[in-house]
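The complex is shown incomplete by one protein chain, all other protein chains being positioned as in the whole.
The letters A, B and C name the chains in turn, as written, and every chain counts its residues from 1.
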Amino acid sequence: MFLFYRRPVLKRDLLVCEEFFVAKRKVCVLGATGTVGQRFLSLLENHPWFEVVEITASERSAGRRYEEAANWILPGEVPEYVKKMEISPTNPEIVEGVDILFSALPSDVARKVEMKFASKGMVVSSNASANRMELDVPLVIPEVNPDHLSLIDIQKKKRDMDGFVVTNPNCTTIPLAMVLKPLNDVFGVAEVFVASMQAVSGAGLPGVASLNIFDNVIPWISGEEEKVEKETLKLLGKVGSEGAEPAGFKIATSCNRVPTIDGHLECVFVRLEREVNLSEVGKILRNFRGEPQDLKLPMAPENPIIVREEVDRPQTRMDRDAGKGMSVSVGRIRKGVDEKSIRLVLLGHNTIRGAAGAALLNAELVVAKSMV
Amino acid sequence: MFLFYRRPVLKRDLLVCEEFFVAKRKVCVLGATGTVGQRFLSLLENHPWFEVVEITASERSAGRRYEEAANWILPGEVPEYVKKMEISPTNPEIVEGVDILFSALPSDVARKVEMKFASKGMVVSSNASANRMELDVPLVIPEVNPDHLSLIDIQKKKRDMDGFVVTNPNCTTIPLAMVLKPLNDVFGVAEVFVASMQAVSGAGLPGVASLNIFDNVIPWISGEEEKVEKETLKLLGKVGSEGAEPAGFKIATSCNRVPTIDGHLECVFVRLEREVNLSEVGKILRNFRGEPQDLKLPMAPENPIIVREEVDRPQTRMDRDAGKGMSVSVGRIRKGVDEKSIRLVLLGHNTIRGAAGAALLNAELVVAKSMV
Amino acid sequence: MFLFYRRPVLKRDLLVCEEFFVAKRKVCVLGATGTVGQRFLSLLENHPWFEVVEITASERSAGRRYEEAANWILPGEVPEYVKKMEISPTNPEIVEGVDILFSALPSDVARKVEMKFASKGMVVSSNASANRMELDVPLVIPEVNPDHLSLIDIQKKKRDMDGFVVTNPNCTTIPLAMVLKPLNDVFGVAEVFVASMQAVSGAGLPGVASLNIFDNVIPWISGEEEKVEKETLKLLGKVGSEGAEPAGFKIATSCNRVPTIDGHLECVFVRLEREVNLSEVGKILRNFRGEPQDLKLPMAPENPIIVREEVDRPQTRMDRDAGKGMSVSVGRIRKGVDEKSIRLVLLGHNTIRGAAGAALLNAELVVAKSMV
Partner (left out) sequence: MFLFYRRPVLKRDLLVCEEFFVAKRKVCVLGATGTVGQRFLSLLENHPWFEVVEITASERSAGRRYEEAANWILPGEVPEYVKKMEISPTNPEIVEGVDILFSALPSDVARKVEMKFASKGMVVSSNASANRMELDVPLVIPEVNPDHLSLIDIQKKKRDMDGFVVTNPNCTTIPLAMVLKPLNDVFGVAEVFVASMQAVSGAGLPGVASLNIFDNVIPWISGEEEKVEKETLKLLGKVGSEGAEPAGFKIATSCNRVPTIDGHLECVFVRLEREVNLSEVGKILRNFRGEPQDLKLPMAPENPIIVREEVDRPQTRMDRDAGKGMSVSVGRIRKGVDEKSIRLVLLGHNTIRGAAGAALLNAELVVAKSMV
């Protein structure tokens, strides 16, 4: 249980690596039987900093062994460490002895319990949408807006809690915001149009009925477009004295479900505030780095953005696992309708970088910054 | 072979129906073994005005019976009338005794032979892209720009031919232009962004390898975006003294292949020249009619555009056969980024309205206007 | 409501067609919102003998309009006649004024209510499995064992009811038994091995989660193998004084779910009781006819079995709609392991011939025989 690891620490702007002899953080996965819950358990197998000591699910599954209760849909088998683990009910009164909770809860359940867990002093790294747009809750992609973690102080004070809730965005928002961030920093983003082609794993389990999606495209996903638009503006906005303040550019999305298993592909049209050179765009995206790379967080990919030169990439099945599912692939960078506008295609793994991996990276950032 | 039919005729702006005792036009399908060729043969079974007397394909298939040479991919069987028909080579020297040729040829072959057929006095209604952008060749959707048929006189004179070539647009362009036409007439179109999700039948045979498209999205189709952009501007442009003159609005597309069999779905963002009211948009699209409806052409759908109110329609598998595959379905009409911009989703059947049905409707229009 | 139709009647072994001026039978679809319920409503649109006057579903849907309550998965739209119809609860106390009930109920519900409806004097033509294996309940395919309808007298007497329940077999059993019937009559069947490849529509709604079946084969369907084996033996067995008596041959099945929408394909190995000639087998299957063909029942296909000569047919998508989904397609008739054994591939449409169409044909047979 105890182990050495090298923790990178920022000391007066210097990155220092120190070797520690420490315990892993004890973590719990809330909503462990769903598709995102399964990804959490899979990614947490042999995680260097975290040890799963508890898992929860709905009342229907509580008390059962994980391997019996879960409809496991990832290739291969339920990880050995969790097969026989007994599922607890998702109840803040019951869960004890845990440092960090990873929430893969449905939104309505998350709304009821996440703040209660935080009130008991625990840190909740949530993939649920329930608290994302709260003014005092940080909505974070570590490469994009790690400074938003400063909202935690506001949150704790305002709600009089020892713990806190940190959230990651929706699976479609994350790769989009990662690509818009460096473009906004350099050129200024004026207007964005996005059409997404989203995989069925994004809908969870039982999710999309095969009869509804075989040989079909469904051009609507409940609540998705609103989430992507609002969350993108919050992510690229600032932290004010009262809380998060959204960015001011225009954005319109059109979200589609397509018959793929994993991976959300997005066709993006961006109008910038000044004229751009396409090779400059490629260079800026390729060179984009953030704190996870500086801090060498365990889940951090070497390249947050991989720029592909082939005319027909990124492709969903071929590129979704890039950077172990934590990199965003970008391709087809080309002119839009005028000198100030561009088109590109981007792709992210929706249950890794877009969900469980996102929440893990947020938790790693919080640990590396000694906030838990 | 001889039969009565009611031919609608325009006389001094009055629509008159006359009953004729006439022969069916003798037609030939060029490139009859491919996916579009198969659609032609299927739609021409029992067509009231046309009788297939000849079919052609590549040298490899020439001399063989159709049922042996074709890899038939439409449900059910090869239509009885064509099963035993012998395939001719696609050679203007050989094909005789035909009034109208329907061209489902690959672009390079079309470029070589279509004008030669026209030189022999025949009418070519072509689905091939080869001649679409020629200044003196009409690129026509009968509901959108039937007036472009006036280019035929220019074409005949310039090329000194008795016959002529009329073309229909690309399968992605057609439903897009049909929806933009009434919007442009009423509001003026300023800027269009389109992301398409295109079925594999659009790539013909052997077309897309299953290994390349299962569980995948390919965000690129060779030459497609250029075609859609140029063709849309030509369709919504005017006929000048020298030939076709493109419309002046801005357009950018992003074309994707998705794992569906038939049906191209498009997410469209349109900026208009004045503020719009969404219910007005729906009404204008719903009420859109054109000459095919006035002339009651055999292939004409009652409603060129069907507006769906459900939040999640049109869907590829559910709506592609609307109007026997000749109607375009539109849904999710909603606000864009400001009062002058809208978003919508549209869907057309790519091998019916988007290909074989389009060329048939063009030929029917030409016949109804006594141009052949 | 009243109309002429030609009813074929058997009079002293002579088939006589009489023209009647009669009312359509009033029918109700039980479980109208599921996939089989949807097929019933679709096939009953403009049915010459039946008029839908009532539809039922679970308590959750009761009281709602059909178009709002159903997740319609057939291409196109909910038939106009049923769009606004109000859903009743599936309650024998409430449903009145109906001659025939078509049951698309889940098995557990069917077990509770079907006999109650029969007790009220109504005829239940059921696609549910609940009562299929009851000794006094006819399990019928009209081409295979119409004589089993004689069980109705036993049923009525034993249960003291005015109405009765007639059932059709499982979607995998039906095409199999239709092919085994003529083989058994001519050669005697000794042993049968079957591996099925079943479409997702067979699992109803929500049915198979897309995440579970994309790019996958699931080699197990709950209860399916037992049903297919027992039902096949009952169908090809006799009616004894106490009830149905099963046939005596051996049968083993292996049932698989594959990623197709509609159509169950089966690879069948049959050991016969005497040596066979393959062309004889083809001829026997091709010439197979039954009472539905003699009586010209509305749902009866001209050919119950279509034998295909192509080396690669039948195929699921290409052949499932043969005979409007009521014909079974057979191909690849070839030698087995010795002179007494053969192999073949068969295909039936699982929600038409295999479910709703089967129950309709049973009801038509019962009407034609003046049993209702």
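The criterion applied here is as follows: contacts are C-beta pairs under 8 Å (C-beta built on N, C-alpha and C of every residue); 3 or more make two chains touch, one makes a residue touch a chain.
All figures in this text were calculated on a predicted structure; none of them were measured in a lab.
Engineer: Check the options C:E191, C:E245, C:D294 or C:D321 and report the residue that touches the missing chain.
Structural biologist: Only one listed residue reaches the unshown chain, and that is C:E191.
Engineer: Of the listed residues C:L44, C:I251, C:M326 or C:I352, which contacts the missing chain in the full complex?
Structural biologist: Going through C:L44, C:I251, C:M326 or C:I352 one by one, C:I251 is the residue touching the chain not shown.
Engineer: Of the residues C:K120, C:R317 or C:K369, I need the one that contacts the missing chain.
Structural biologist: Reading the full complex, the residue touching the unseen chain is C:R317.
Engineer: From the listed residues C:T90, C:T260 or C:N350, report the one that touches the chain absent from this view.
Structural biologist: C:T260
Engineer: Contact with the hidden chain only, please: which subunit C residues?
Structural biologist: Output for subunit C: 191, 193, 195, 197, 214-220, 250-252, 254, 256, 258-261, 263, 265, 267, 269, 311-318, 331-332, 336-338, 341, 343, 345.
Engineer: Footprint of the hidden chain on subunit A, which residues?
Structural biologist: Its contact residues with the unshown chain are 75-76, 214-215, 317-322.
Engineer: Suppose we count only contacts with the excluded chain; which residues of subunit B make the list?
Structural biologist: For subunit B, the residues touching the absent chain are 35, 71, 73, 200-201, 205-215, 259-261.
Please note the rule applied: only the chains that are shown with their structure count from here on.
Engineer: Just give me the whole-number Å value for how far the CA centre of subunit A lies from that of subunit B.
Structural biologist: Going by mean C-alpha positions, subunit A sits 44 Å from subunit B.
Engineer: For subunit A and subunit C, let me know how many angstrom lie between their CA-based centres, rounded off.
Structural biologist: Taking the mean C-alpha position of each chain, the two centres sit 49 Å apart.
Engineer: Would you please write down the residue numbers of subunit C that are in contact with two or more other chains?
Structural biologist: 214-215
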